[in-house]
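Taken from a larger complex, these chains appear in their original positions, while the remainder are omitted.
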Amino acid sequence: MNTLLGQAVLSCEQFDLHTLNKLFTLADILQPVAYGKAYTNVLEGAVMGSLFFEASTRTRLSFDAAFMRLGGKVSSTTGVSFSSIVKGESIEDTARVISGYFDVLVVRHPEEQAIYKMAQATDIPIINGGNGAGEHPTQALLDAYTIHNEFKLNGKSMDGCKIAMIGDLRYGRTVHSLVKLMSLYKNITFTFASPDFLKMPEYITEFARERGHTVIETDQLKHGIHNNDVIYATRIQKERFTEGEETRKPELSFRINQSMIDQYAMKDAIIMHPLPRDSRENANDLSNDLDNDPRLAIFRQSDAGVPARMALFAMVLGVDQGIENTIKPAGWFVP
Amino acid sequence: MNTLLGQAVLSCEQFDLHTLNKLFTLADILQPVAYGKAYTNVLEGAVMGSLFFEASTRTRLSFDAAFMRLGGKVSSTTGVSFSSIVKGESIEDTARVISGYFDVLVVRHPEEQAIYKMAQATDIPIINGGNGAGEHPTQALLDAYTIHNEFKLNGKSMDGCKIAMIGDLRYGRTVHSLVKLMSLYKNITFTFASPDFLKMPEYITEFARERGHTVIETDQLKHGIHNNDVIYATRIQKERFTEGEETRKPELSFRINQSMIDQYAMKDAIIMHPLPRDSRENANDLSNDLDNDPRLAIFRQSDAGVPARMALFAMVLGVDQGIENTIKPAGWFVP
């Protein structure tokens, strides 16, 4: 059964393990299309509206590519303020009007509640492309899909996974969403390594513990790197700091570089990051001296966003059945 | 005969009753495609250029959806100033160059004359998406099409229609355009209800009177609501006020809410609005306490924009004949 059919996709809490596995299987089938080696017209005639009330180039382009590679067309709007909203229009009116034009909407909005109001006002499916400090469910999907892919290559099982999340765990909504998805598996060990003022919120640690998983919290970067299957780094998101926090810096370094990895990481660990990473020297982020380390999975991870989002669209719009029979080889140059 | 074939669509004055009826019949045929229940590729291979020199998200997206749902592709540009115009380029040069890329252009421009200069400089069809204080012909088309649809359901005829226009009748170009279109029918009664300083311009009242219609002017909101088949509300467009007008407010309320409607409106009246409506409390606009009243047609009205614009494109580009035979059922989820 396809529990996503016709649904708004607003939160990771909507997914169960069965749906997640179905989505990953579909993403595997769609990989050649996602990577430009084949194409399909399964969504020929369908039109997606893309509404980014907050800029996020990579997320927007990944959704664009996913929908277009299914054979659909996309109409995009970007910019912090919409002309009609400035004129006193409610977010519900905006959503209701625009939903009359399209078959599916992708929305990113800086306010956490806006996407819920919009979904309430419309009858077409709405996909959450990031709602303020709330969730980013498709990022979590592509993250879990990446772990699934890498583990398959390394002969590991998702159950029993040891995953560390490092850096800004307070404002980093991608890690909040990923904890929820990973908690669907069995016996996960989460290590949350962050400066104390950027700790994982308690409702997230509770979420994991209630489902029987192990949670370790630390302010030592090395504990995040040591003995973990997945090292998930994040950028310190100063732009989300509240007033008075702007000048705070971690007392201990959270820069992950080759020497840290060589000293502490497992031979078959995978290093992930939701990107963008801060590549400036001395940033408390993933160093680019790791770019030739095969454990660095960050680009395989961002590449995985297209098949994962394609699979999501296919399930939400009910074109997942027999999709493999619609795939034809690409006629153009493939690297 | 299709009098729109290959034509620039700049003003409502270009339409005659025959063309209007033809367009509505075509829009009826295209409704399943417009609402995502079916699709067509009749414009496969055609490319539309969308040039918004002034922001208008909903209008732009409605045009995008209309062209894409006919099977065409769209290239969009938004933003008040074009890079080349800043460098001293004439609007005629801009139009001539860009018209060389596309099969049809949709243009919105804050200056009333710009669209006429552009149409002069090009040989592909140009559609006016709103030219300053001038016209907004496709808004008038979808408004008239909505009245046509609602009247059909209610067993009413367009001839003899009693329509009230309420609010800012001075700067509201959509009502100017709609008066012109409605004047094509017989024996219309127009009631123009507005604060005195936002009265309907005399050339519009003259336009209607010269064609034998009845015009009533009032500054009492209730006269606009009472005994009219159509109650067409508009937002007070402060952003178009000239200097010194910014602080002016109507002395009498022009807020239309459920209690006003219950007290004065006909049982089968329809309440329309070009949107956006100002939903803030105490705004002199349509209140959202009316959202569950079946007479509120504002979303059926905005939905009607896609089939109306599709029909316009089909006639202008000459693909209207036999278009029903190109329509196939949608393969994806339909709400």
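Annotations
First chain written, first letter: the chains are A and B, and each begins at residue 1.
Rule of thumb we're sticking to: contacts are C-beta pairs under 8 Å (C-beta built on N, C-alpha and C of every residue); 3 or more make two chains touch, one makes a residue touch a chain.
As the structure is a computational prediction, the values presented were derived from the model and not from experiment.
Of the identical chains making up the complex in this file, 2 are positioned in the shown model, whereas the full set numbers 3.
The working rule: only the chains that are shown with their structure count from here on.
Chain A and chain B have centres, each the mean of its CA atoms, that are 40 Å apart.
By the touch criterion stated above, chain B contacts chain A in their complex at residues 35-36, 38-41, 55-58, 60-62, 64-65, 68-69, 71, 73-74, 76, 235, 239, 275-280, 283, 285, 288, 299, 302-303, 305-306, 328, 330-333, 335.
Interface residues of chain A facing chain B in the complex, by the touch rule stated above, are 5-6, 42-47, 49, 73, 75-77, 82-85, 87-90, 93-94, 96-98, 100-103, 123-125, 316-319.
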